[in-house]
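The other protein chains are all here in position, but one chain of the complex has been omitted.
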Amino acid sequence: MSQSAEILLLCPILVPFLTGVLALFFWNNRRLQRLISVLGMAATLAAALFLMRTVSSTGIQVLQVGNWPAPFGITIVADLLSAVMVSLAAMMGLAVTVYSLAGMDAQRESFGYYPILNVLVMGICGSFLTGDIFNLYVWFEVMLIASFCLIALGGERAQLEGAIKYITLNLISSAIFLAAVGILYRVVGTLNMADIAVRIQSAPGGPATTLSIMFLVAFGIKAAVFPMFFWLPASYHTPPAVVSAIFAGLLTKVGIYALIRMFTLIYPEGAVHVLIMVIAGFTLVCGGLGAIVQEELRRILSFNIISHIGFMIMGLGLMDAGHAIGKLALTGTVLYLIHDIIVKTNLFLVSGVIQRLQGSGRLSSLGGLYHARPLLALLFMIPALSLAGVPPLSGFWPKLMLVRAGLEAGRYLIVAAALVASILTLYSVVIIWEQVFWKDKPESRVFDRSPISDPLPRSAWLAYLLPVAALALCTLAIGFWVEPFSVLSERAADQLLDPRGYIDAILPNLTEPGPAGLKGAP
Amino acid sequence: MHSVILYTATRYMLPLLVLVSFFLLLRGHNEPGGGFVGGLVAATSFTLYALAHNVAKARRALRIDPRTLIAVGLATAFVSGLPALLRGEPFMTGQWTAFELPVLGKLGTPLLFDAGVYQLVIGISMMIIFALAEED
Amino acid sequence: MSALVGMSLLWVLGLMGVAVVLTFYRLRIGPTVADRVIALDLLSTIGIGIIVVYSIETDKKILLDAAILLALISFVATVAFARYLEKGVRR
Amino acid sequence: MFLINMLLCLIWVALTADLSPANLLFGFVAGFFILWMMRRIEQPSRYYYKAGHAVRLTLIFCWELIKANIRVAWDVLTPTHYMRPGIVAIPLDAKTDEQITLLANMITLTPGTLSLDVSEDRKVLYIHSMYIKDVEQTRREIKEGFERAVIEVLE
Amino acid sequence: MSTLLAIVVGVLYAAGLYMMMRRSIIKLIIGLALLGHATNLLIFTAGGLSRGQPAFVEQGAKLVPVEAIADPLPQALILTAIVIGFGVQAFAIVLFKRAYQTVGTDDLNQMRQTDRLSGGPGA
Amino acid sequence: MTQFVSTLLAIIGAFFILVAGIGLVRMPDLFLRMSATAKASTFGVIFTFGAAIVYFQDLAVTSRCLAAIIFLLVTSPVAAHMIGRAGYLTGAKLWEGTVTDQMREDYGRDEPPGQATPPAEPEPPPNDDSEN
Partner (left out) sequence: MLWAVLLGFILAIAAPAAHRVLGRASGWVLGALPAGLFIYFLRELAAIQGGGHRVVSHGWVPSLGVELSFLVDGLSLLFALMITGTGALVVVYSGRYLAGHRHLGRFYAYLLMFMASMLGIVLANNIISLFIFWELTSFSSYLLIGFKHDEQRSRQAARMALLVTGLGGLALMAGLLLMGQVGGSLELSELLGRGEELRAHGLYGAILVLVVLGAFTKSAQFPFHFWLPNAMEAPTPVSAYLHSATMVKAGIYLLARLSPALGGTQAWMAILTATGALTMVLGAWLAIQQVDLKRLLAYSTLAVLGLLTMLLGLGVEAAVKAAVLYLLVHSLYKGALFLISGNVDHATGSRDAGELRGLRRAMPWTCGAALLAGLSMAGLPPFFGFIGKESFYAAVMNAPAQAGLLVVLAVVSMTLMFVVAGVVGFRIFMGPVTGGAARAHEAPRAMWVAPVLLGLLGLLFGLFPGPVERGLLAPAAAAVLGHPDVPVPLDLALFHGLNWELALSVLTVAAGIVLYRSWDRVRAAIGVLERLHRHGPARWYEWALQALDKVARVQTLLLQCGSLPVYVQIVLIVGIVAIGVTWGAPINTLDLTGWRDVRLYEFMIVLVMVLATCEIIRTRSRLTAIISLGVVGYCIALIFQFYGAPDLAVTQFAIETLSVVLFVLVLYRLPRFARLTAGVRRGWDALVAVSFGALMTGLLLTSASKESDSHLSRYFAQNSVAEAKGHNIVNVILVDFRALDTLGEITVLAVAAIGVFALLKLRLEKARRRCPPNAADSAMD
């Protein structure tokens, strides 16, 4: 593999890192920090897209960091799923950074917002790219600590209350994950995920199964599935909207990514998939029900995040229903990931604009934006309808695949749950639409602060709308021009369903499982 | 409350502890120690100094702003991975000098990496502890 | 190393272990925080001793370093506690 | 300044257990670097190295240490307490911080006695002693034993 | 010893989690610390115990037989975990302190503002 | 031979450490506990370091052990002083057999030594612990 490809593999991790460090150097120069961050994110995105192209054209890319051969050093590896996820992460990073130019207050900016944001993206990209399970833990922690900081940055009461719950539950998840890694090492004697996949076959039953459950619980908490999602609705609406936006788009997705990786590569079969399916069903319905009783913009969206996680892991749960169905389901999951990351981020960004315009996120005190801001209304409606799966927007296609896979697999209950969740999402979106856009703005009560009267400066409006519009365009593009995305997802699903390719790319010397192929030397 | 005894003892312990921390850093590749422990010992010594005297004096003793130390540490660790790229090897492949130094043995990029860790650990510990101690 | 020496060192370690338990007893009963802090201080001192004897017992001199390090830093915790206690009084 | 530097250099060499010239040089550079780092804290006071006094002090100290340890051990291990503890204020002749600190530490290190505090004006040292026959005698023992030796060494 | 340590790990987990289920914020912090200890010890125990055989190559030697040393990899993992845990815990401690100061109580059950449901979706 | 010397030193060290442990439990007040024990333990540890010096007979070990000993000799009395003072200030009770307390008037403590009734701690500041 060429060196440029190797460098490319590390870019999504190292470029944000370097950007963060540079921003740290220029702690007192906000302007420069902004510039560096925007440029850094753009570079990350470029590298990520380039990486995706490389993976798409020449197959799985592998890098042995430090030139130590595969099971011994740390492997950085990009298959299509990883490349897609990294590209999306970089894209959201760029969108959010541009949005931050207007949507982030000066005080937070001068207390390390940009360095931390960059580190967050670094951690997320690292999680997507690593081929080593302990390294995955490390990237999780990088991401987590950055998210802890971002969620608490500013130190307002709601932020702190939310952060406590967020941190505590995520730390429990980390502890379980770490413990599972420790025992896994004992059981299979390796940390490289491909190597684990090979070796765990000779250590079935007993601890191996239990470990799969521990991973399920640990990643489940991070992915915010039923009944372990409490941290998410408790905290996502508390930081500035732009922070919620990147959280909404990416954090739970890392958990889902880990679940996918774990249960396609290491545990491709077993009873766990049934459990995942049950969890998916409850997640779909509970999240949806939660969404319709909230009355604050971002809280509604938070519950929708949970609900839609159900869709993604539903595909994972359907994986064991035969190859064709499994492929359709996983394709749906991958496409749903693509769609969901873009749409969720965008919705939170829009909610930030709304909040900025009207000074509140409560439905009861919002209104009239259909008249006042038709463009904003359109930019909300596109991701919102996509969220609800209205065809032919981006949310429809993966849902179609998943429902079809569920029907073909004969798992009608999960299909029912998915459909119920869809209608609940639609309901919640309709509520937002009616309250925020259609309804007239209620007379502000005497004791209410009046909405911010200062009109947005043009540059700020641009910084707000540019990323929002760009993401909305992506949604439309995926919706109307779904074929390339569908094919991409399908190829990713193919790679997931046949882990041999992944394993062979990482452990080329491994002719048969066992100690024979372990005599590697640098 | 001030204590002459602590104050005086600390004045003499600080250089010694920093020296030890240095020592731990440099020989960590061959014996127990390394950037983490070294950094932690140095951090402990400045913490002690802050407890015995006050944060302002400890800041002066450290000379470098913790935040800068963090940035430099991260940058050092990062830079240590780069030489490999020049030789067409993967990021972070260790590069070593041909000659050997006493104590250190061969010089190499992993040592540079560890030095970055060392600076960073001092930086973060002091950033946290100074900020906390200044709360009072 | 002769078996007798090895045996004796194990007994030495055992004695130190007993001292640890005794010290913990004081930590447990207090009565004041200062008592507990001395107990902690003593525990770390005994820890140093244990590490030294243990490194002799195993004939591994690199294990000694931990003892030296503990000697260097455990003091800081004690100072911190003392500062805390005094601060509480001054207010 | 140079002395401290040399001292640090020596400690370095001792720590690394390597007497080669290169290591000496490295130790010196390291020591210099550390001193440079510390430069701003305060000016080091002058050093007078009085070897004889120091040896004497060390001997006194060691003797006291052993003697007192055994005495305390006896008291600890036997069922009855022979103690007559109390807190005594000792007026100080020692002036510099170093003298006071060294004195206080030595008192503390000899079991049975414990330096509790130095008054704000640095004129009085409060010690806790386990065996007080007579307050004045306790004072005298300290002043004529440790304090004189300490002052002589660190003058 | 592994059996004993396994039990200790269990005790640490139980104690840490019990503390985390208290309503007091300090107990929560302490619980988190115990949880970290438990996990580290768990990895250590799981990694296999070998008494008095540190993972070093003798000076002058080129290599060491793997049977003669404790497994170094779990140690490296734990070291990483300890340090990460320290960073996270330091942040958590300060955050919880700020939360206590801002909210004015250390009772976690009184910190449910962000989960409160109020009113319905406007009809 | 050196092994036996070293073992002997270790035994002496362990003996003093044990004494310190027993003293900590047996001694009736904070200051006596400190006087009797913290130093005994330092003394004991110094012996064990001596044992190591004798056992390994290695320049590196010797120099490090000496450095540690010197360091202990500096830190342990300072630590004792800090805790002692803090203990006194937070109102640790003096044993009833205490003959004199010349710090009392200077530090404004009101109860005479050896009185059994006073509370274990002074009025705790709002953020202090309640002790059992």
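Note that the chains are named A, B, C, D, E and F in the order they appear, and that numbering of residues resets to 1 at the start of each chain.
The criterion applied here is as follows: a residue touches a chain if its C-beta (ideal position, glycine included) is under 8 Å from a C-beta of that chain, and two chains touch if they have at least 3 such contacts.
The shown structure was predicted, so the numbers you read here are calculated from the model rather than taken from an experiment.
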For the chain that's not shown, point to the residue among A:Val55, A:Met104, A:Ala194 or A:Leu337 touching it. A:Met104
May I ask which residue of A:Ala223, A:Ile313, A:Ile342 or A:Leu385 touches the chain that does not appear here? A:Leu385
Contact residue for the chain not shown (choose from A:Ala158, A:Leu251 or A:Val350): A:Ala158
Interface with the undisplayed chain - residues on chain B: 24, 28-37, 40-41, 43-44, 47, 51, 66-67, 70, 73-74, 77-78, 81, 92, 94, 96, 105-106, 108, 110-111, 113-114, 116-117, 120-121, 123-125, 127-129, 131-136
Since one chain isn't shown, list which residues of chain C touch it in the complete complex. 10, 13-14, 16-18, 20-21, 24, 27-28, 30, 33, 36-37, 39-40, 43-44, 47, 50-51, 54, 62-63, 65-66, 69-70, 73-74, 76-77, 80-81, 83-84, 87
Where chain E meets the chain that is not shown, the residues are 1-28, 30, 33-34, 37-38, 40-42, 44-59, 61-66, 69-73, 75-76, 78-80, 82-84, 86-91, 93-98, 100-101, 106-109, 111-117, 120, 123
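Quick note on the criterion: only the chains that are shown with their structure count from here on.
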Mutual neighbours - chains that touch chain B and chain D alike: F
Which neighbours does chain C have in common with chain D? B, F
Centre of all protein Cα atoms: which chain's centre is nearest to it? E
Look at all chain centres (mean of CA atoms) and spot the one farthest from the centre of chain B. A
Of all chains, the one whose CA centroid lies most distant from that of chain E is D
Quick one: report the Å distance separating chain A from chain B, using the average Cα coordinate of each chain. 36
Here the gap between chain A and chain E, centre to centre from mean Cα coordinates and rounded to Å, is 26
Residue ranges of chain A touching at least 2 other chains are none
Where in chain D do residues touch two or more other chains at once? 11, 15-16, 104-105, 115, 117
Give every touching pair of chains, nothing left out. A-B, A-E, B-C, B-D, B-E, B-F, C-E, C-F, D-F
Chain B residues touching chain F - in the complex, by the definition given at the top: 1, 3, 5-6, 9, 12-13, 16
The chain B residues in contact with chain C across the complex are 1, 6, 17, 20, 24, 31-33, 37, 40-41, 44, 47-48, 51-52, 136
Which bits of chain A are touching chain E when the two form their complex? 134, 137-138, 141, 144-145, 148-149, 152, 155-158, 160-165, 167-168, 171-172, 175, 178-179, 181-183, 185-186, 191, 230, 233-235, 237-238, 292-295, 363-364, 428, 431, 434-435, 439
